[in-house]
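Missing here: one protein chain of the complex. Every other protein chain is in place.
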Amino acid sequence: MSGNSFGKLFTLTSAGESHGEALLGIVDGCPPGMKLTEEDLQGDLDLRKPGSSRHTTQRRESDAIKIVSGTFEGVTTGTPIGLLIENTDQRPRDYTNIANSFRPGHADFTYQQKYGLRDYRGGGRSSARETAIRVAAGGIAKKYLNEKYGIEIHGYLSQLGPITFDNFDWAEVHNNPFFCPDSSKVPELEKYMDNLRKSGDSIGARINIVASNMITGLGEPIFDRLDADIAHAMMSINAVKGIEIGSGFEVVNQKGSDHRDPITPEGFTSNNSGGILGGISSGQDLLVSIALKPTSSIRLPTDSIDKKGHSTEISTTGRHDPCVGIRATPIAEAMLAITLMDHALRHRAQNADVKSETPSIPASKQ
Amino acid sequence: MSGNSFGKLFTLTSAGESHGEALLGIVDGCPPGMKLTEEDLQGDLDLRKPGSSRHTTQRRESDAIKIVSGTFEGVTTGTPIGLLIENTDQRPRDYTNIANSFRPGHADFTYQQKYGLRDYRGGGRSSARETAIRVAAGGIAKKYLNEKYGIEIHGYLSQLGPITFDNFDWAEVHNNPFFCPDSSKVPELEKYMDNLRKSGDSIGARINIVASNMITGLGEPIFDRLDADIAHAMMSINAVKGIEIGSGFEVVNQKGSDHRDPITPEGFTSNNSGGILGGISSGQDLLVSIALKPTSSIRLPTDSIDKKGHSTEISTTGRHDPCVGIRATPIAEAMLAITLMDHALRHRAQNADVKSETPSIPASKQ
Amino acid sequence: MSGNSFGKLFTLTSAGESHGEALLGIVDGCPPGMKLTEEDLQGDLDLRKPGSSRHTTQRRESDAIKIVSGTFEGVTTGTPIGLLIENTDQRPRDYTNIANSFRPGHADFTYQQKYGLRDYRGGGRSSARETAIRVAAGGIAKKYLNEKYGIEIHGYLSQLGPITFDNFDWAEVHNNPFFCPDSSKVPELEKYMDNLRKSGDSIGARINIVASNMITGLGEPIFDRLDADIAHAMMSINAVKGIEIGSGFEVVNQKGSDHRDPITPEGFTSNNSGGILGGISSGQDLLVSIALKPTSSIRLPTDSIDKKGHSTEISTTGRHDPCVGIRATPIAEAMLAITLMDHALRHRAQNADVKSETPSIPASKQ
Partner (left out) sequence: MSGNSFGKLFTLTSAGESHGEALLGIVDGCPPGMKLTEEDLQGDLDLRKPGSSRHTTQRRESDAIKIVSGTFEGVTTGTPIGLLIENTDQRPRDYTNIANSFRPGHADFTYQQKYGLRDYRGGGRSSARETAIRVAAGGIAKKYLNEKYGIEIHGYLSQLGPITFDNFDWAEVHNNPFFCPDSSKVPELEKYMDNLRKSGDSIGARINIVASNMITGLGEPIFDRLDADIAHAMMSINAVKGIEIGSGFEVVNQKGSDHRDPITPEGFTSNNSGGILGGISSGQDLLVSIALKPTSSIRLPTDSIDKKGHSTEISTTGRHDPCVGIRATPIAEAMLAITLMDHALRHRAQNADVKSETPSIPASKQ
């Protein structure tokens, strides 16, 4: 059973490969009556796009999104929204040298063993190409969440290799190609990346994603807790190897008296929980952090085997990312948006009539 | 839409609260023809059981599992397996003081806001009580995976508060109440825990889970990658705040040339991937690590609000865990087993006829 | 992948066999805040119960329903509702003569071929026993639909063998063991059934189910149209071989000018559609009709084969229904209720904010 659908009520189903004709997406369950055009989605797609700077993949796709169904006169109708992105810049010749070998760290070997064959061009379905559709679908979710609830979702680079940041300014995040919130560190990042590119190697990164102006009550215990679905969403992104909510792995050595966030009528006084208690959103900001591994498509050679199981050496040429973490930011935002959208509908389905006697409290006392 | 089912082909549906009459579970999709009796499941339930040592919750449940359907003459029939565990040790009087207030760090506040009411006794559905059913269902999965494929699933404590371990011996893990693999550290753990209990506080922990003798090909890209479903499964466990696969957050500062695991005909030469490439199992050991937060049910008082939104102070009495991490080990094993079982069936559904020209390679070259 | 769950938002998962210890059900997704106790469900269970009259199965089960979770102080909490019915009257000795043969018309042969083994006692999972859980779950749905929307669901016998009815009085339906709306025909039914029982044979029946005070907008095109899900629900009941909505098979020879139901501000002027247009409820009464085949468990012998594939003759003794149609009425009501409940939540999930400029119109102009 393939897993190319995400979400139970707001569902994205996706198809498309690196070197196929087009990427398709179908978004089912979007409420009717919301204004929606391609302009609403193209922005995030451009942020994700390869070729935007010398620091990312040199493949030049326009990633022009087309909405082929689900709207009428620029408004959603409640019928499924069809998304189409044509692949325009495919260069199969870059990959023929690895048609018969497996690139370590990639999905080549596992796809071959699972399916018995694989489209080796650019990684086929395992390529990050498909994330373009996720970003488009995430744009629909972001718009609804923002217009209906005021929820905002923003990601940023919190660490690249050994480089961490001292200053934080949301306004800087989109001012550089790294989604870095600290403008003072940008020259250091550029220099680090240039050296990496010259050496033919790659590095990992950490991305943080925040959802603010959150509503309370999202999450469906016990298995579809909000954090469980967020973890699922994030880990489904290529290259993610770890995920944390709130204090994350710091909790291992945290006392209960320090960890728990006291509640006052003016709001919570801390946010170690990351905005989720018992799997349900508390109204506090959602704090998510993910680790992205370094790309394995690098110019440095390494040992591998070929399709017959014999030793071979392999290195990759062509258009690759020395740090996939840079481009994961809009993808992670999109996945968080889709997850929250799905949960907003799930919560409404069951609890639309609930009126709690307890008043809302502000997100935090600050 | 509530989320009380987990798994698409091997599905566990669960019901039951801390102070309800009984816990129910229905396991759907188990292949027929496997021997199965209560004895196969009771062992893991006893490992999870409260009251096994002075270091865990002092609630004394027998947790006797009953299989009420789905087997005939001790063999699975392919029909849904009904699981029943009666709650025998409920003491409602322990919780009446918090009927009208919310314990910080717990689900009380969020359940109230989501549903408009809550069963305050012992946390109701948010209590860890329901994990008994998960462990029982996990036992069914473990048995099948082991008998059909030889897969073994084992968890252990890898860190408790500040205490880490230097020696590793699988045989020690079940020799102490901590699931600690280093017998030399057990006295230190006991002393640390005794002090914690006296002080009325709690601490977090890190648990590692390993699946060995893995088969290749499990995982359903792009959204139901094996690691995405594992992350979902783990994060659905109460108190989990972070999850890592393989090198986890270490990848942030790892070079691509170091991270990727080279392949030789004798096997992989490292396992930074944690056994998953492109979301599909490679045959290497699955390496999963989770962070568990410290329990918020501690004797030390803290600020909170009551149901009307007014300030109050709160502390908990009664039977609680100073370190929930200790008991999470069999639960995490169970969730990994259920996830792998589900994926084994999903992979078989689509790819039962696949014969790859590439031979299997050993899990690792050691 | 077993199919023991029904419904996407209001989900019933069921387990239990004819001769197992107990029947289990888990109802997930019920909105919180509704009063619910066993008394609300026992009534329909008693209507379904075997042994209520000489015309139905002579097995005497008390079918006492227990709610083991999901409510607190008699009110639903939004957590999964656990249902338990213990099997009390099992007589394995009645079936040993068919342990090694297959009863024609029954599921014996197909279960053996599908699973490789079967619980032959009373049909195991294929027995109508499991429908008790459906009726209990249907009771929860009926209550919510009625309290929130005023929707009422009622079934009745519309034909038994060759006997049809001339008069119709809803009040008569529960006044006889046949669910027959025409009291003048009851003696004829009794005589027909007595003769049938003496002859050792069985007969089929037609049941109609009506949902009145319907709301508009239920149904999720294109695949989960309301009629598609109703058909699924009805056909999942043992012995159902046909289903019609509205005019059903009469439409084959109906002109378009006759079939379509004109709309006026005072309401629709006919109801050939059966209350569903384009897969969505129109507000008119839902009109559903199902055909139930005659039981194959009869005293008259017939040809069959044994487990080795050799010829044998077979007849059944023990407790059986000469007309299963009689008892299907509460089951069909329950399945319709569960389907409508599920769709009410699905519709609300996506369209809770919709305000149509078109006013409601009455169900029909009469």
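Each chain carries a letter (A, B and C) given by its place in the written order, and its residues are counted from 1.
In this section, a residue touches a chain if its C-beta (ideal position, glycine included) is under 8 Å from a C-beta of that chain, and two chains touch if they have at least 3 such contacts.
Computed from a prediction, not measured in an experiment: that's the story for all the values here.
Asker: For the chain left off this view, which of C:T37, C:N175, C:T302 or C:T317 is in contact with it?
Answerer: Here the residue in touch with the unshown chain is C:T302.
Asker: Using the document's definition of touch, tell me which of C:D182, C:E244 or C:E333 contacts the absent chain.
Answerer: C:E244
Asker: Can you say which of A:K66, A:H174, A:K191 or A:K308 touches the chain missing from this structure?
Answerer: A:K66
Asker: Please identify, in ascending order, the residues of subunit C that touch the omitted chain?
Answerer: The missing chain touches subunit C at positions 1-6, 8-9, 14, 102, 104-116, 123, 125-126, 130, 159-162, 201-206, 216-217, 219-225, 227-236, 238, 240-249, 251-257, 259-265, 269, 272-274, 276-283, 291-298, 300, 302-305, 307-311, 346-347, 349-351, 354-361.
Asker: Can you list where subunit B touches the absent chain?
Answerer: Subunit B touches the missing chain through residues 1, 8-9, 29-33, 78-79, 148, 221, 345-346, 348-354.
Asker: Just the residue numbers, please: which parts of subunit A touch the chain that's not shown?
Answerer: Interface residues of subunit A facing the absent chain: 1-2, 4-5, 8-9, 11, 13-17, 20-24, 26, 28-29, 32-33, 66, 68-70, 72, 75, 77-82, 84, 114-119, 124-125, 345, 349.
Rule of thumb we're sticking to: only the chains that are shown with their structure count from here on.
Asker: How would you label the subunit B and subunit C contact, same or different, if same means the shared numbers make up over half of all numbers there?
Answerer: same
Asker: Could you grab the centroid distance between subunit A and subunit C? Build each centroid from C-alpha atoms only and quote it in angstrom.
Answerer: Centres of subunit A and subunit C (C-alpha means) sit 45 Å apart.
Asker: Using mean C-alpha positions as chain centres, tell me how far subunit A is from subunit B in Å, no decimals.
Answerer: About 26 Å, centre to centre.
Asker: Compute the distance, rounded to whole Å, between the mean C-alpha positions of subunit B and subunit C.
Answerer: Comparing mean C-alpha positions, subunit C is 38 Å from subunit B.
Asker: Give the residues of subunit B touching no fewer than two other chains, as numbers and ranges.
Answerer: Touching at least two other chains: 1-2, 4-5, 8-9, 14, 114-116, 125, 349.
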